[in-house]
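My questions will all concern the structure given below.
Here the complex is missing one protein chain, while the rest keep their positions.
Labels for the chains are A and B, by order of writing; each one numbers its residues from 1.
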Amino acid sequence: MTHLIETRELCFSYDDEENESTENKLEGKYALCGVNITIDKGEFVAVVGRNGSGKSTFAKLLNLVLEASSGEVYIDGKKVSPEMTDEELLDLRRRVGMVFQNPDNQLVATIVEEDVAFGPENLGIPSAEIRERVDAALELVGMTEYARHEPHRLSGGQKQRVAIAGIIAMMPECMIFDESTAMLDPSGRAEVVDVMEKLVREKGITVINITHLMSEAARADRIIVINEGKVIGEGTPKEIFTNTELVRRAGLELPQCAALLGELRARGVRIDGAGITPDECADIIIKKLQNREEE
Amino acid sequence: MNKKIELIDVSYVYGERTPFEITALKNVNLNIEAGSVTGIIGHTGSGKSTLVRLFNGLERPASGKVLLDGVDIWEKPKEIGKVRYRVGLVMQYPEYQLFEETVAADIAYGPKNMGLDADAVEERVKKYSALVGLSEEDLQKSPFELSGGQKRRAAIAGIMAMKPEVLVLDEPAAGLDPVGRNLIFDAIEEYRAVEGATVIIVSHSMEDMAARCDRVIVMSDGEVVADGTRDEVFSCADKLVSVGLDVPEITKLAELLASRGFDFGKTVYTVSDAADIICRALSGGGNE
Partner (left out) sequence: MKNISLGQYYPTGSVIHRLDGRVKIILAVIHIIATFLCESLASFACLFVGTLVLVLMTRIPLGVVLRSVRAIVYILIITFILNAFFTVGEGEPLFSVWIFTLYIEGIWNAAFMALRILSLILGTSIFISYTTTPIQLTDSIESLLSPLKKLKLPVHDFAMMMSIALRFIPTISDETDRIMTAQKARGADFTTGSLIKRAKALIPVLVPLFVSAFRRADELATAMECRCYHGGEGRTKMTVPHLCARDIAAVGLMLAFGAALVLLNRVDFLYKMV
């Protein structure tokens, strides 16, 4: 079976990119080296790592915003390379959509629905169908009532939802969120992650969430941990959350409840199972306390 | 309580007498204790960003008074500039205000505006860049060559170099990873300890607030809805939830455990506190 996304020995170094700004060079001083990852259709994957770990670089290589220095990327078995024809490149970008960090710098139109229509318009979709797609996309992200609003008057979370709708209207198979929640407040963050979940569960779209927040990564099916340009761990949220050492090595922090279980383990308390949410952790701790009483 | 800043019946209105009129603050009364670390939390649009701009006289209240050390800062409006040196404000994403050719020159901008002589300026640049963890080498670089976290710290050093008695920071850790965040908070704590300054932090992160602040003020819809010590504010979780905020995760866990028969006996905020109590319970010295 072919995977939706497969990378083989993927490497990237910013020295090759003369056009990149200094900041990017610095962020990517670890670049990316020897990354082998497969992602299947319909998966919800979180790629986590600290600032400058290379997680964002990885995302940008998937839809050829950046060109790999060496190694290969395959989307649905098809090799991604700068030698692709213009049509192939457009098709790649349509299939692998991307939502960026700064909500202001990805909206092009002065009216919400016009912005959502931008992608399909570029693809040359007939007008009537664009209308349907735009309405459906706005509905999906819960922004229908703001269709005629100006983007600059929306909150950060709302702007990001409009940006998501703009990608959905192109009917992608996969959506990459490149630190799309980093500039949002907690409620905006929750809005965006809720939409991600909806995309995976209801629409079957593959979602890749690039983030440094473990609490967000917990909502994915699988977590890939990147540090200094290399994959240092991979597993389900429960597997990663119990591996306190791995998380620490990646320069990340667990949410408090999971951290508490880790701390207890470190102090020699035997904890069975893994907990991520406060409820799960409460279950584990209560069970432990009851066991002690029985002993 | 030794009041460093006091707000008496302060109201603030944006776009007065236009169709876009918005009341950002309504009859706000509050005190900031000298030498304390006070956290201000609230939803986006709750008025907290307006509030911090009132502390240093960037905005003038429509009515009411802002007192600094008991003196109305608007008593002599022409001297409001001096208040800005005494109450330093670090705005959100302060790295976007860097403009000089070198980091050193940028940090020197504030002290130079204060009219300090070259030697004093240089001394302050050295002292506060070191305090935020920038190296001598970093100082000679262009601000645009630094990483995101370093830029943020350079911008904060630029405010610290004015040696404000009160340091106000709006979301100082927004968008940073845990390592970057800890560097920032450690620098703030060190500044407070070294200068004996009063610190005010605005943040969305309940965990950070609980771990770093002595006092917490909760804003909602232009009004102060809670004001007290950390324990007082976080023990009324319902109130926080009702204004769209959360309590720290560990506090939530403590509540869940309490409802199932295990009481921590006090409000806990940090992982190690909670671990201590649980370990004690497990080893037999239970809290029940």
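Annotations for the structure displayed:
We adopt the following convention: a contact is a pair of C-beta atoms (placed from the backbone, for glycine too) under 8 Å apart; a residue touches a chain by one contact, two chains touch by 3 or more.
Note that this is a predicted model, so its numbers are computed, not measured.
The hidden chain makes contact, of the residues A:35, A:117, A:162 or A:240, with A:117. From the options A:166, A:188, A:229 or A:275, the residue with contact to the chain not on display is A:166. Within the whole complex, the absent chain has one touching residue among B:34, B:58 or B:174, and that is B:58. Only one residue in the set B:34, B:114, B:211 or B:279 touches the chain that does not appear here, and it is B:114. Although one chain is not shown, part of subunit A still touches it, namely residues 21, 63, 65, 86, 90, 93-94, 97-98, 100, 102, 104-111, 113-114, 117-127, 130-131, 134, 150-152, 166-167, 170. Against the chain not shown here, subunit B presents residues 14-15, 18, 20, 53, 56, 58, 81, 84-85, 88-89, 91, 94, 96-99, 109-110, 113-114, 144, 158-159, 162.
FYI, only the chains that are shown with their structure count from here on.
Mean C-alpha positions place subunit A and subunit B at a centre distance of 30 Å. Of all residues in subunit A, those touching subunit B in their complex are 22-23, 26-27, 50-52, 155-156, 182-183, 185-188, 212, 251-253, 255-257, 259-260, 263-264, 267, 269, 278-279, 281-282, 285-286, 288-289, 292.
Interface residues of subunit B, counted against subunit A in their complex, comprise 43-44, 144-149, 174-180, 204-205, 207, 244, 246, 248-250, 252-253, 256-257, 260-262, 271-272, 274-275, 278-279, 281-282, 284.
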